[in-house]
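Everything below concerns the one structure shown next.
Note that one protein chain of the assembly has been removed; the remaining protein chains are unaltered in position.
Order of writing sets the chain letters: A and B. Residues in each chain are counted from 1.
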Amino acid sequence: MKQSVLDAPVRKNLIFVLPGLLLYSAFVLGPILAAIYLSFTEWNGIARPDFIGFSNYLSLLTDSNFVTALKNNALLMVFYCLLPLFIGMAFASIVRSLKGREQMAIRTLLFMPYIMPSAVLGIVWHWLYNPAFGPINQILKSVGLGAIALPWLGDFNFALPSVGMVATWYYCGFCMVIFLTGLQRLDPSIFEAARADGAGAAYTFRRITLPLLLPEIRIVLLLTIIASIKSFDLIFTMTRGGPANSTLVPNIYMYQLGFQLNRYGYAAAVAIVGAILIFTVNYIVHRFVRPADGGSR
Amino acid sequence: MLQTVRMHLSAATRRRALAATATAAMALSISCAGSASAADLPVWDDYSYEGQVAVIETLVKNFEAAHPDVDVQRTQRTFDDLALTLKLAVSAGDGPVVTKVNQGAKDMGAMAKEGLLLPLDPYIQKYGWTERQSDSILARDRWTKDGKFGTGETYGISSLGEIVGLYYNEKVLKDAGVSLPLKTFEDFLEACDKVKAAGATPIAMGTAKQHLALHLLAGISQAHIDASKRSELDDLIYGRGGSWQTPGNVESAALLQKWAEEGYYFDGFQGISGDDAVQLFIAGQAAFLTSGTWYFGDMKANPDIHFMAIPAPKGVEHPLSVGGVDPAWAITALAKDQATKDLAGSYIDYMVSPEAAVEWAKAGYLPSTKLPDDANIDMTPLLKEGVAIWKSLNANDAIGHYPDWSSPTMLKTIDDNMPLLLSGRDTPEAFIGKLQADYAAYLASK
């Protein structure tokens, strides 16, 4: 790590770090360590936890529900991360060319879903998808597409994509705003130079825009991947993991195990595995999505 | 935090007051102890629907009027909310003294086992609650120290009765040429066919949320059991053994599956929640709905809707109706001293009193305590039907069971697998087999 001119002896530096770290240790790190301990126990939430070693983790390996949850989560990442990434980037490059007020209006509106409580959005979308009196199927039926007016959230094959589309809708505007900021950060003269050299739009995008946007891509990927593995509110309010576990994700499974079935130790193990997963995926992003200049923190 | 401090303070003053008076008579009667110092009574309940809130607030006010020194600190929680936090709060020592708690192994059973609930038997004797509610009902609140369900000490008593029965829309049935009343199960099947033939939806169903399919399955299955042969079902639910793999269960599951395949439910029922299906039923979009008396309030909106027990096939004289009681009132281990316990006891006594029953009935709810014969209540037609059924079910000992009480995981197992049954991905035998596997695993773990 490079030495900064602002650096000073450690004793003086600690003043900056300690307040935050103490609070963090007290209310996040401590409980997390306790949860790790719990994951090695069997605990019903009332009596003393019984230490059972790695049993919970071994059971997870053969737990078909957990495997289903992992698969579902992998699929959800397409909707949480990839689609918003591409759509957001496309939107950003279109919106960039728009003038002040219009740009601001579109940006404000597209970003809107992101500020809403996802629990409320889940309730709203649950109703939009409703086969009996939801608007989506009403529109489909009125334009003669009654055949594809499916029971979206109740259909084994479509429940997960239906939930996923809501996540895409939720994160598109967010990604666009991040990319827009990124594009505005870039020096316009680079593009002028490329244009002067006769580079086509596609070439410019692939060779100049994309590499220069890597810091933003990294941020977007990090945030959406974390969000996808943390996803709870949307699924909880829309399907609760159903039908027949077709939208079950580790977090919902953990909630069911802990708060519905009172298997807190086993639930903690699910949480820990989920956390390890997030960590791994993020490490991969950190490792392989680097800014073009090769610099890292 | 303030509340905790307040609780501790008042507990201390109450103890001092008791020491000062120090007579057994004083200790027994909370109103006397209360006259020496004001008492706080933290209460949690799950009466969160509009109509219920009005009733419970009236009842609390009445109770406080009769006990001027008592301050009832009522916290209202939703049913799920309550299940989520009650055990945590009581085991951590910062919860209610009186609470509602759901029966069954997951909540009441677990709490009784850990000593978080106190037996109510002294108060049952003292106030004579057995006069008000039948033994078969109180058995649902019984647990032994070693975790046997249905016997042992009684840990709760409920305010409201619940019957899962058949709601029917008279108008839809008449339009389809069905003649009423439906006397037998065969009549019911025939009526469904006629409604289907007339182009309407026979059965209101939505499986996305809530438990309509579970109620339909259990309702049909238990309507085939005569009250005289109920011990097998009791044993099953109370965890004494037995099997889910009965011909009745498999046939009922097969019937549910057949109805799904032949379009007897709402179009897209897989994506409709149970509550939505109820709304559609109230709007006259289906002929039948199998669910509980807790929807009486909502059903009032459509005068064509009536309520009956699910009819039994010929030869079954007193069919069981799925049902029971709402989550029970219980005293938690946070009632440390005798005075607090007695105050809690008297609160519960009032909540299950005939006077409270009248209040519930007036608001359209089915009380589990017998209504006084001379009570002159202007009941809705639906509630009259409900009260009559409740009376005869109690007289015949024909109140069945919620299947999900049989193991802590049964509700989830049924919910997870019901869509597979209805979509034809699982055979009825495989479906019932999964319930049996869940049950066997629970018995083995006890």
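In this section, a contact is a pair of C-beta atoms (placed from the backbone, for glycine too) under 8 Å apart; a residue touches a chain by one contact, two chains touch by 3 or more.
Rule of thumb we're sticking to: contacts and distances are computed from a predicted model.
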| item | value |
| --- | --- |
| The complex's invisible chain, by UniProt name, from "4Fe-4S ferredoxin", "Carbohydrate ABC transporter membrane protein 2, CUT1 family", "NADH-quinone oxidoreductase subunit C" or "Sulfate thiol esterase SoxB" | "Carbohydrate ABC transporter membrane protein 2, CUT1 family" |
| Residue among A:6, A:61 or A:148 that touches the chain left out of view | A:6 |
| Touching the absent chain when the full complex is considered, from B:62, B:75, B:136 or B:338 | B:75 |
| Footprint left on chain B by the chain that the document does not show | 1-4, 44, 48-50, 53, 75-81, 84-85, 88-89, 92-95, 273, 275, 278-279, 283, 298, 301 |
| Footprint left on chain A by the chain that the document does not show | 1, 3-8, 10, 13-14, 16-17, 19-21, 23-24, 26-32, 34-35, 38, 45, 91, 94-95, 97-98, 104, 106-110, 112-121, 123-125, 127-128, 133-135, 138, 169, 172-173, 180-181, 184-185, 226, 229-230, 232-233, 237, 251, 254-255, 258, 264, 268, 271-272, 274-275, 278-279, 282, 297 |
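Going forward, only the chains that are shown with their structure count from here on.
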| item | value |
| --- | --- |
| Whole-Å separation of chain centres (CA-atom averages), chain A against chain B | 40 |
| Chain A contact footprint on chain B (complex, rising order) | 83-84, 87-88, 91, 106, 110-111, 114, 116, 206-209, 266-273, 276-277, 280, 408-409, 412, 415-420, 423, 425 |
| Touch list for chain A against partner chain B, complex | 44-47, 126, 129-133, 137, 149-156, 239-240, 242-245, 256, 259-262 |
